[in-house]
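What you see is the complex with one protein chain gone and the rest in place.
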Amino acid sequence: MQANQALECRQSGFRRRIDVWGRAFGEIVNQARRIGTALFCLLAILASAASIASAAPSNSAQLLRIGNGPEPETLDPHRAEGVSTGNILRDLYQGLTGLAPDGSVVPAAAAAWEVSADGLDYTFHLRETARWSNGDAVTAEDFVAGLRRSADPATGSRYAQILSPIDNADAVSSGRLPPERLGVAALDAHTLHIRLQGPTLYFPGLLAHPATFPLYRPGLQRYGRDFARPGRLVSNGAYQLRDWVVQSQVTLVRNPYYWDDVHTAVDTVIYYPTEDLSSELKRYRAGELDCTYAIPMSQARWVRSLFGAELHLAPYLGSYWYGYNLSRPPFKDSPQLRQALSMAIDREVIADKLLQGAALQAYGLVPPGTWNYTPQSPPWAAWPRQRRLDEARRLYAAAGYSADHPLQLELRYNTQEDHRRIATVIAAMWKQGLGVQTRLVNEEWKVFLQNRRQRLQTEVFRGAWIGDYDDASAFADILRSFDGKNDEAYANPDYDALLAQAQQQPDAALRRGLLESAERLMLDDMPILPIYFYESKHLVKPYVAGWKDNPLDIHYSKDLRILPH
Amino acid sequence: MNTGAVDTGPASRRSPGSWQRVWLRLRRDRFAMIAAGVLALIVLLAIAGPWISPWPQDFIDFDGDWGAAPGLAAGHWLGTDELGRDLFARTCYGGRISLLVGLAATLVSLLIGVSYGAVAGYAGGRLDALMMRAVDVLYALPFMFFVILLTVFFGRHILLIFLAIGAVNWLDMARIVRGQTLNLRRREFVEAAIVSGVGTAGIIRRHIVPNLLGVVVVYATLSVPQVILVESFLSFLGLGVQEPATSWGALVSDGAHAMETTPWALVVPATFLALTLLCLNFLGDALRDALDPKEF
Partner (left out) sequence: MLTHALKRLLGAAPTLLLLITLAFFLMRAAPGGPFDRERALPPQIEAALQAEYHLDQPLWRQYLHYLGGLAHGDLGPSFQYSGFSVAELIASGAPVSFKLGACAMSLAVLLGGLLGCVAALRRNSIFDRALMALAMLGLSVPNYVVAPLLILLFAIVLGWLPAGGWSTHGIGDAVLPVIALALPQIATIARLMRASMIETLSANFIRTARAKGLPMRLIVWRHALKPALLPVLSYLGPAAAGIVTGSVVIEQVFAIPGIGRYFVQAALNRDYTLVLGVVIFYGALIILFNFLVDLLYGLLDPRLRLS
């Protein structure tokens, strides 16, 4: 008690002192207020200065500002890899062929080409007016050098595999033959001959891919691997590289030597890296971007209501699935269980409710919109929901599982919002439909890749693929027995044989039949559980003219134009 | 007005009687008491909430609206999240995890930090220099890098996240405790104890540890909110707790993505999170004031 009194006394004494000081310091407090006001004014001035600055660019020069997803890893076309990098490379360089805004293959650096009767020999006639961005002529040798460099294992090309239709390409990229033995030759300065190892109907389209772009040889000689930088990079496309600030922007300006420069409308293209889709959306709304890389799928419905026709949703050559590890139980030798799990999920809920219409339901691997192909699906795809669920339960029971003895499952996915949401919903569908007990395992990307590849602990895992060219084989190939993407360990010799036959089949209709029956075969085995097909989802300002949706989601800046607004 | 107790040195101030006094001082602080009350309510809700709620926290309402607004009609009192899960159940459940993370990580960091710091501080000399050099090295390691590596190594197990965060957080504690111990060792009352023949163990038990306790308690109350925030940051990076489990951090991070479409998904967990941190900080501050020897 005593102590308390002492305490109170001291406290009140202290307060008194503080009060005295408080009065004495009134002036200081006032000063503080003044400084506070000054700071506020400063901020206000900064803000207004900024709004003036941001309102400034409205001159007649055509500027296109593109949100471009992840930062490009390099602008060296033969070492590049990502989707976003490809977008920039296609503006900088030009392949032998190109794509029209609607996605059809059109002549580009090559004005025309001929194919031999057996479909194996291609002769390309290059435009004599084609120039590099420093005025040098683009020659057939440049393309030869580019293709060789892509195939040469020493380059470390991430896309060497897609060159495999070219004669000797696989032997070159596995180091068994020197790059000079690649089936590519310059007949003269403007004539290029490419020999294939099988009639590959999609081959002209493949030549729009950055891995086939020409190489400016003096650049490589002078700067080595570091040639793909501002001030060094010489390109043959409609644009040249002006500036590249990592994590900030890549600036392209028109290439005055481009053979078709008169038809280029946009003078300057700025690619902004936009890793965070919510931030990208905000920048688009604030008028800082003319088109976006994508939209956050979880807000697709709201974005649509906000922007209407500015939102471009269109089928895109991408497929999303869950793979079963076929080399381990419980999925080894248990097609019933694989079917049951696949039937038990409601793809309508996933595509429409979860992904809000920014994706299409998938029952197979090859997406709709693929050239010369009809998407395949198992017979039960058309059944009503209840019948599917009943059949799934029957198969689940037949595989030896029940309410007392439920399947314990581990579902792995890599760290990402949408993957997490899909996994959560599918696990709930399995639980509520079949009684499966799923443990979700979210792994960091590199760990996930390693586990998936080693197949030692995976059971069900996320898988996805984006087609590099418009052909069903771009997808079908990844389930070949020894493909680098076949983490399911699917191995069906019949499947491999059908794909090999298709590769040698010069007739489009017959080839299509082979590929389609291969997919039906695969769907019977069900090594994967298809979930959804991608849609490209861009926001494009109404004043950007010339934009057309296409299944490869490729849009050249040279085909776009900024309307007065 | 007997103030004799003050003159015998801080050691005796932390005797049981003095803890009572601290409590009395604390009780006098209205804000601290309100904070403690609110905190107790939140803890109660976190513990009991999942039982009160008619929905399990990981149940997806396939028939109901996803991202539904709060209301009584559908039985989802605070609405549903973007996957049609009951927000009330999830917020309560997330509270359990967040509070648990905060407590466990703080405990780990206290355990390591106090013993490490006390040993270094009391031993002094070479050992001290060596131990503090190790702390310096770890200090200079970017925190994010360390945590990411830990999640890479150990996966997403919730216990391991506690340990990881605690394992990073102990550095501050070690430094504070070491400094205090160094200080205390030189103080008159310790020297007096040495002169009067009290053994090392006795000194540590009777004089060092009780004097550290104040700092440690204050630090702990202030560290729990810190840890909860770190956990929420990990969730923002997608490195937090594993679905279908959740935490306030994960809920807030989810909600922040959709703040314009389903604001309640942000507001509900963010309110709980901010309120808890606010209360803990208030409590920590009040505790510090109450323990401050200068004000006795």
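The letters A and B name the chains in turn, as written, and every chain counts its residues from 1.
The rule we apply is simple: a contact is a pair of C-beta atoms (placed from the backbone, for glycine too) under 8 Å apart; a residue touches a chain by one contact, two chains touch by 3 or more.
This is a predicted model, so every value here is computed, not measured.
Undergrad: Give me the visible chains that the unshown chain touches, in label order.
TA: For the complete complex, the undisplayed chain touches A, B.
Undergrad: Which one, B:T106, B:S232, B:S247 or B:T262, makes contact with the chain that was left out?
TA: The one listed residue touching the chain not shown is B:S232.
Undergrad: Using the touch definition up top, pick the residue from B:V190, B:V252 or B:V268 that touches the left-out chain.
TA: Spelled out, the listed residue whose C-beta touches the missing chain is B:V252.
Undergrad: Just to verify: which one of A:S116, A:N134, A:S248 or A:S305 makes contact with the chain not shown?
TA: In the complete complex, the chain left out is touched by residue A:S248.
Undergrad: Touching residues of chain A against the unshown chain: what are they?
TA: Where chain A meets the chain not shown: residues 14-15, 18, 21-22, 24-25, 27-29, 32, 35-36, 39, 43, 46-51, 53-54, 71, 73-76, 79, 81, 153-158, 160-161, 173-175, 225-226, 228-229, 245-249, 272-276, 278-279, 282-283, 285-286, 288, 444-447, 449-451, 453, 464-465, 478, 483-485.
Undergrad: With the missing chain put back, which residues of chain B would touch it? List them for me.
TA: Residues touching the hidden chain, for chain B, are 31, 133, 136-137, 139-142, 144-145, 148-149, 152-153, 225, 229, 232-233, 236-237, 249, 252-253, 256, 259-260, 266, 270, 273-278, 281-282, 285, 288, 294.
Note that in this section only the chains that are shown with their structure count from here on.
Undergrad: If you average the Cα atoms of chain A and of chain B to get two centres, how far apart are those centres in Å?
TA: 42
Undergrad: Applying the document's contact rule, which stretches of chain B touch chain A when the two form their complex?
TA: Chain B residues touching chain A: 1-3, 5, 21, 24-25, 58-60, 62, 66, 82-83, 148, 151-152, 155-156, 237-239, 242-244, 257-258, 260-261, 295-296.
Undergrad: Which of the residues in chain A come into contact with chain B in the complex?
TA: Residues 2-7, 9-11, 14, 278, 296, 298-299, 302, 346, 349, 353-354, 415-417, 420-421, 423-425, 427-428, 432, 440-444, 446-447 of chain A touch chain B in their complex.
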